[in-house]
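Sharing a structure with you now.
With one protein chain removed, the remaining protein chains of the complex are shown where they sit.
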Amino acid sequence: MMDVINYLFETFSSNMMDIPLIAPIVDFLLKIPVINFIVALILWKPFFAVIIMPGLVVLTLYLLYVVWYERKLTARIQWRVGPLEVARPIRGAIQALADGIRYFFQEAIVHREAHRPYFVQLPILAFIPILLPIMFIPAGSAVGIYTPYSIQLTVTFIALIPITIVAMGWASNSRFAYIGSVREAFMYFAYEVPFIIAVISMIFLYGSGDAYVAVEKQSAIPGALLNPIAFIVYIIAMLMATSRLPFEIPEADQEIAFGPFVEYSGILFGLAMVLAYEKLYIMTLLFTILFLGGWSGPYCPLLGDLNGPLWMFIKTIVVISILVIVRSIYARYRLDQALRIGWTSMLALSIAALVVGGALGVWLS
Amino acid sequence: MDEYVLDIPVEPPKELRSLFIPIPPEYVEDTYKSDDFLILVGPQHPGSGHMRLIVRVKGDIIQEVIPDPGYVHRSMEKLAENRLYIQNIPLVERPAIMDAPNFNLGYVRAIEEALDIEVPERAKYIRTMLAELGRVGTHLYDAAILAVFIGHTTGFMYPFALRELICEALVRLTGARFTSSFIIPGGVRRDADESTLKWIYDMTLAMERRLKSFERIFINNPTVIARLQDVGVLSKEEAIKYGVVGPFLRASGVEYDVRKVEPYEVYDELVWDMPVSDAGDSYARFLVRVNEIGQSLSIIRQCIKEMPEGRVISEQIAENGNDIRGSFYDSLSNIVLPSGEYTTLTEGARGTIVFSIVSDGESNVPYRLRIVSPGWLYLKGFMESMKGERLADLQAIYGSFGYFPPEADR
Amino acid sequence: MDEFIEFVRGGPLGPVKKWGTKWSLWPVHFVTACCGAELAHAFAAGYDGERIGALNYGIARQTNLIIVEGAITRKMARALKITWEQMPDPKFVIVMGACGLQGGIFWNGYHLVKPSDVVPVDFFVPGCPPTPEALLRGIRQLQFKIETGEAKTSATFPEISLEAGRKPRVLPRPPKKISKAPAVIVNAPKEVDWEFGQKLVEELKAKIDAKSVTITGKNRIAIKVESDSITKTAIRLKEMGFDHVKNVNVIDVPNEDKFIVEYHFSSYSVKELMPVIVNVFADIPRDNPKVKSLANMFPSADYMEREMCDFFGVIFEGNPWMGRKFLLAPDAPEFPLRKDFKLEEEVYVR
Partner (left out) sequence: MIRLSKVKTDPVENLKRHAEAIGEAVKQAIKPDRVTVEYPRERRKYPECFRGFIVFDKEKCISCFRCAQICPANAIQMEYFDKAYPGIDYAKCIFCHFCVDSCPTGALNTSKVHDVAFKSMDEMRLSAKQITKVPEIVREEKQTVEYYVDRNVWKLVRKKELDRLEVPPKPVKVKERRAACTEPESCLGCRLCASVCPQNAIKVEKCEISIGEEVTGTGCVLQIQTDLCTGCGLCVRQCPMQILTLEEVGE
């Protein structure tokens, strides 16, 4: 038993995040039994990447931030104030927490017509395709599982998310949920092909599906400037994939009353509703790696290994903060219009991006 | 490709057989047999207020829409037969409270026509101004609802912010934000003072500036144009056939505005234009109203500029020239109309309002008061225009008609 | 399970739950009547209810507050009940507007239900419509209620002492005067200066087999016909350019034992006829109220004929919707606009 623990401790401590800023504290903690094991586990690079940064903990903080920020920014553009009174000194920043708590304690109704097991499981199951890509997305030296195909793998897992949403709609067994599921499936068709082609064009450009290679290649010029067409296609595909306006078609609350999520309530709805934000987070992480130079940024020696994840997180938050503005600018397209955009202009653009990416890739190599 | 029909015995869902769904069971069965789908939109639905639409879709294409109105039917016509003429003023305002001055004006004009009351000039100007304020307010309201129906929340907030100005103007004039009950037979209840008029004048200019923001972010927004253009087209012939009214009729190319064809109050003395479009689609319906807002603001400014001094209530009604306070009951409670039927047309914001009072010549309550609101008149055209469109267009067309069920159901 | 619920309510997590619920009162999008306009104001840029944590949102399952916006009709009451039942606990109801309280101006209407009879109500906000401030005050009071567990009216009315007196034997007369034997004349002639009208009347007289053609005012003409020749008249009018029906009206005259059925025709396509309204009316017997429908010829008359059938029980033969309630709830009283259906009378003395 002790051997196993010792072995694990050795494994963890040999591959720890090296952060000079908190090094004395870590060193001190490592001397205490039991706690040293926990500290080593937390600072173990794969664990740190998946659970702390850019994984679960940061994801939760991000969710609280982005929901509040989106509401606040929208309110600002709309001549009003947005969430405020819940915590006036910090401009209502914990509004999302209040909503979350309310959802958590609210009754979760499973209606009679629903397919009970799936109806309850699916919002939780949907976390799997959200968390899996995080395991493969590296952030500097913090990486869950290193593989040279991390970009391809991430794209694959992202493609799984709509399936869970469609399944939720099916399990709800309601008219609007049904229509919403069909719309989700259609939207999937609209963005997936241009999205994958855009990613492939970047892989061509970098000559590898390895995130480290991609970031290294962008050390001089970021990918957004290398292949701006792919950049645009990716952004639009991201809006479509995360059902943000103007492509908020599957959820479309005024048309089909939140589509697949129409019957969800309480904590289940809370889980289902943040799916889109989580998806946005994952896709933006990938976006940062592909187009914005990933975790590269001015190096602060005090932070050591934390530099990479931190820069990546900052870039992601900035990108998302800019992206959420579209919510207050655009109206919702119709399904057929979105499909038309996907299969005409976006497909054409993505193929152009492929050509550019291929040519540049050959030239660069 | 051949179409295959599977002859599977279909069991229509139980909830569609309820007494409260006003369609025959055969229709439901027929729908399910022919591979269609029935969707009930409303009454509790984020994209439909207070009414139910029974939508029959084939795939994504709407085959037929059956309205199920009456969710806000508040028995106005019956109540009117039980109240004094003057007590009916708040009642007739309630169908569309954002357009209250126009409804109020229509009803009061019917009484004045019966009694041959000459309204003082100043009162006429104030009434016209009120009616136009109501029109601007309603158009803004409808624009906001249209915006939220197609998912544009900023487009919802801006007009409602601008409506605050209208409400403030109404408060300063009449004392109430919405239901002013300000127009009474023979004039208006109170005179408008100079500072209020100046405030309203400035307000129209400030509003025009703010409307520019709205124009940039919503009216000219390419997603909005994509959603609305060529959707829910009513040709001129169809519009006439279904008896569509108001801006929706003008959007189909018919040059009909009660203010032009049968001018009342001071509309024939003011300079204004009637926006007409030939397109007949949702965007034309919206644009016509946007243009009307500009015209109405101009009318309000002209009213304030040209408003003469003098009484605001006719001598036939009250002795106090500028304020009915104190003698309201004595002057107005015992109105008896001569026997006959009196019908007035008024151009409300959403179209023609028909008030038809039947009096027996002895009672001081109407024998029968028939209110035909614009919503009720264009409901048929609204339903027909949705045929053949996509399901997502239902909300866009709904919003473009500015359909307000309380107004239609009365 | 009950123990678990009890634990959540009163256990150590209770205050957290209360705090979350207090600052996250999301009203469901349930528009019931015209107060919805003020509700929208309260949540739009002018007042922005989102400030105090209330976000107007979607449907019942995801929200925890119903704001009943004014009148609840017999038809809507069912929807209100269903919405209430769909909503997960804890849930609250605020009723705004006089119509939702005691009926307001529609207090004796035949189609109204009090929301407090349908669902338990936490707060009532008076006004017609209430100002957005009043609605926000309702939400504020609800927040206090969640926090302290005790509902409080947000105003106190200072009372002066007065001795109760006796009701006198004779109470003042109600102001209403209603004729016992009303003489209903739809086509009362009126002298007006209207040249085109004279010409039009001559033309109508020549074309239509009418009992009488009268000018009842500027731009208004009334034509009295037999009940079975309404269709014929309508065809003639259509040929002349009257292309739509503005109004279908029925007047109940019980003391003459008849209904008067009116169709108001007007024109959009001929410029001179635009302001003119031609009222074609006919008497039909009260015990067998049947008349031919014009819905096929004039689709604009369709819904109004259905409505009149609801109100008076007049059968428009040929309209496919006869006999099924259109505007009224299935449980609404039969033919409420007939004169023999009486409403509750006003009371002026407590």
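We just call them A, B and C in the order they show up, numbering each chain from 1.
Operating definition for what follows: a residue touches a chain if its C-beta (ideal position, glycine included) is under 8 Å from a C-beta of that chain, and two chains touch if they have at least 3 such contacts.
All values reported here derive from a predicted model rather than from experimental measurement.
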{"item": "Which displayed chains the unshown chain touches", "value": "A, B, C"}
{"item": "Residue, one of A:Y62, A:W79 or A:Y103, that touches the chain absent here", "value": "A:W79"}
{"item": "Option touching the unshown chain, where C:A98, C:I277 or C:V291 are the choices", "value": "C:A98"}
{"item": "Hidden partner chain, touching residue among B:T31, B:S75, B:N102 or B:T174", "value": "B:T174"}
{"item": "Interface with the undisplayed chain - residues on chain A", "value": "73, 76-81, 84-85, 325, 328-330"}
{"item": "Touching residues (missing chain, whole complex) on chain B", "value": "83-84, 86-91, 154, 161, 164-165, 168, 171-172, 174-176, 179, 181, 189-190, 199, 202-203, 205-207, 209-210, 213, 216-217, 220-222, 225-226, 229, 255, 273-279, 283-284, 287-288, 291, 320, 323-330, 333"}
{"item": "Contacts of chain C with the absent chain, listed as residue ranges", "value": "45-48, 51-52, 94, 98, 101-105, 107-108, 116, 122-128, 130-134, 136-138, 140-142, 151-175, 346-350"}
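Definition applied: only the chains that are shown with their structure count from here on.
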{"item": "A-C against B-C, pair bridged by the larger set of C-beta contacts", "value": "B-C"}
{"item": "Chain A and chain B, separation of their C-alpha mean positions in angstrom", "value": "46"}
{"item": "Cα-centroid distance, chain B relative to chain C, in whole angstrom", "value": "14"}
{"item": "Sequence positions of chain B contacting 2 or more other chains", "value": "45-46, 157-158, 161"}
{"item": "Chain A, residues touching no fewer than two other chains", "value": "78-80, 253, 257"}
{"item": "List of chain A residues in touch with chain C within their complex", "value": "71, 75, 78-86, 92, 95, 97-102, 104-109, 253, 257-258, 261-266, 269, 273"}
{"item": "Chain A residues touching chain B - in the complex, by the definition given at the top", "value": "74, 77-80, 175-176, 179, 245-246, 248-249, 252-255, 257, 327-337"}
{"item": "Interfacial residue positions of chain C with respect to chain A in the complex", "value": "8, 13, 16-17, 19-24, 26, 44-45, 48, 50-53, 55, 58-59, 61-62, 64, 86, 88-90"}
